[in-house]
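Here the complex is missing a single protein chain, while all its other protein chains stay put.
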């Protein structure tokens, strides 16, 4: 029976409505040698959307280093995988769910977690941790509080049910994210090296098995269309494309899929994410160089009268696609049944290289499989340095009036500790199960989370650990995207190093505005270049990542936000280090040097209401030596605590060590810089460590061999933090400023989620 | 000493319990919710998690699992049955323990380490002196214990209140200190006979100094000791 | 096909956390006229024709409501 194609007059109009450009439509006609059918057009339009095809970013991403001895799987699969020693491998990836979350924060964030977790167990790894990187407008409107509270509840609601600990993350509140919040979710999984699985279909005659939830109209054109268009008032119309997550179904999927892989029953496994069945099936087929023949009437549907194209592009959650040999079908379905999951044969692998979709006997789509995944156009977008940069960078913070009395500086320190961008995040992580699986050694609240490596369930524990941190200060990226992206990297590296982890590899989530605007694309390109240079200097590859464009509202782009998720390795997890001051009399040492760098600082924002100046400078060589120094010092046991200086500068870092340890400190200000710079400058390349006095010499020696400045600046003890003559605050004052901020802001009204009222 | 740890669809702390128990030097095995053979187990643990997604009510579906009728019989024989978190919720749904667990008062999930005070109780599976303060993590959305006045009075009389949320020094907070709003600061209760014990905190998360402290060890060692006493 | 609707509410004297929170939230949002909010469950059940109400009652007693804390009411919503 011949395929029913669209009318040649109508097809281009529909193509444009579906988000394709006219020349892209022409290309489809070229590939097919005819006008496409309705189903084909839908499938191409989604696969060639920005979200699925990376058509604007693909070239720039080639700047990233992706190789390394320990890389088992680089970008291109569902997640990157690195070898962490003793036969263990870690799979990880970060992904955005910004647009769905702006419409419905609870479900948007929840399904974001669900999606990234599926990417992990698809690789054959058991998900063992997740992190969340969040951006909202300032919390002074009910809308922002609603988004923030909803996203946190959704992340917890999903992850907690799965039994995957949420061990860290980050959050910033800036006006620039007011109309377009960012919800980036990162997940990590652990496996034995030999269990690494790829989503590569193979073996003509093999069966295509759809596992998990039923397929509905929810999310048709969801993530992919949402994420490929600007976000403005029209967003309201897109509401029905929001999906409700079912973490229980996902938990069953994790268990069933890992059991299937463990028993070696599958040829291939892939998850259904953006663009649903279309994306999952065509990627599997094109990786394997095979064809697929799928009958949509076989797909279990939860709604009546669904059209073939609806079934092919539905983004219904909690579904997986597997390829099995006919011999293993019964055994595979038995495993699914045991876990209470539906599993249905919906098609076969063929040797034609074509992706054929039928509705019963009728063929509704027939195209070369690889063209969906690989033949999307690749663009070279125009770039132009944004005009605003010259102006903001010319600003000199020293032209402002700064506090200089002890009283005023102490008050400023407390003001910073209470700033929503610095204050304690316990209100967030206490809503997340961060301990399940019993491997979280450093809980949220430290510089990086540290996890033991091993399978507690089977008692296969190793001595190793991993440390992980997600970082990006968008303000720095706004002021200088090249440097800002590097700071995201070096901060993540310092955080991981402060716990004893040696930086091993990163994932990223690049959140930007509309790439078709030359000024936006310039910031993107600069950020990628900055990040790539940082990775190269550290010898740390990028193994996975995600690009989220069109983060704009009413034509205004967010701050460039290239979030870095960095994973480090600890050879002996026992040696890990934490940030809190430990013992009276310990020497406090500053590694690195403070410069007068108040541009883009939290101080400038909180005290003067300004986002301007140049961000702090980055010296990649010094940064790398600093992290190596700290990792070595921690491993040799001479360091008792370590904490890096980030937002709020040295004074805030010291205060955080005091609050965490419940003990004070007396510190000398170095004295060559203005007091406000000594305290609040955000110079990079600095870590505060403490050592027992008898180890001071050893640390100095070690620092000298790394060429890192090493200055004893004070002593732990008492119940106040005294910094020279510049600041003097009590532990209680610091705690009262630092601890309650988020809860207070959120509860200034009740920003309840309707989901939270649900007691179903 | 062999603990049997039940897995329901959606359980997510069963591996943790097995690991903790092994770490303490005892044997443990997994029991599938569809199984009915409990022979060879000296104590049964219903672990934490979200059985059946916690949909309808926490524990409402799990209590109909085939294994549950065997567990009722096991408990009737006076043998140890412990429900942790979701396990506690299942035990109340199965009416093996009185009362019910509602949503936390603040409607927020809570994961943090709390202080618990051991009460003078009939519970046979906790052998620290009454008044002992233990630090153990909690991790739940529905830990707000409730029962009617009559039941509360009866539980007090029978010594069925085993653990209460308290301040670090063991005193009870004025006006209720339970983070979840639980009646009378109740964190754990037992049946009249003292052999069925349900608690919201997760002792398995506090059995290893590297991850969460060691106060949770008491719970498992006490069972092992009592079981050994009975056997000898 | 027959339809039943089931309304599950907390028993008198049982504190209803979502209801109490919604009540406070509405008042904070400026709805001073709100005096009490109670949040229960609204269950729509489709069963085979001729299913007697007693059978639905049994489902409620066993699974859909918890007699320790909840009351319920069943309404016949007629054939669908």
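As written, the chains take the letters A, B and C, and residue 1 is the first residue of each chain.
Basically, a residue touches a chain if its C-beta (ideal position, glycine included) is under 8 Å from a C-beta of that chain, and two chains touch if they have at least 3 such contacts.
Keep in mind it's a predicted model, so treat the numbers as computed, not measured.
Shown chains touched by the missing chain in the whole complex: A, B, C. Taking the whole complex into account, subunit C touches the unshown chain at residues 1, 7-9, 19, 22, 25-26, 29, 31-48, 51, 55, 59, 62-64.
If you put the missing chain back, the residues of subunit A touching it would be 103-104, 107, 213-214, 216-218, 239-240, 242-244, 246, 248-249, 302-303, 316-317, 340, 752-755, 757-760. For subunit B, the residues touching the chain absent from view are 52-53, 55-56, 60-61, 64.
The working rule: only the chains that are shown with their structure count from here on.
Contact topology of the protein chains: fully connected, every pair of chains touching. With centres taken as mean Cα positions, subunit C sits 40 Å from subunit A. Here the spacing of subunit A and subunit B, counted between their Cα centres, is 36 Å.
Across the assembly, subunit A contributes residues 752, 756-757, 759-760 that each touch 2 or more other chains.
Chain contacts: subunit C has residues 18, 21 touching two or more partner chains.
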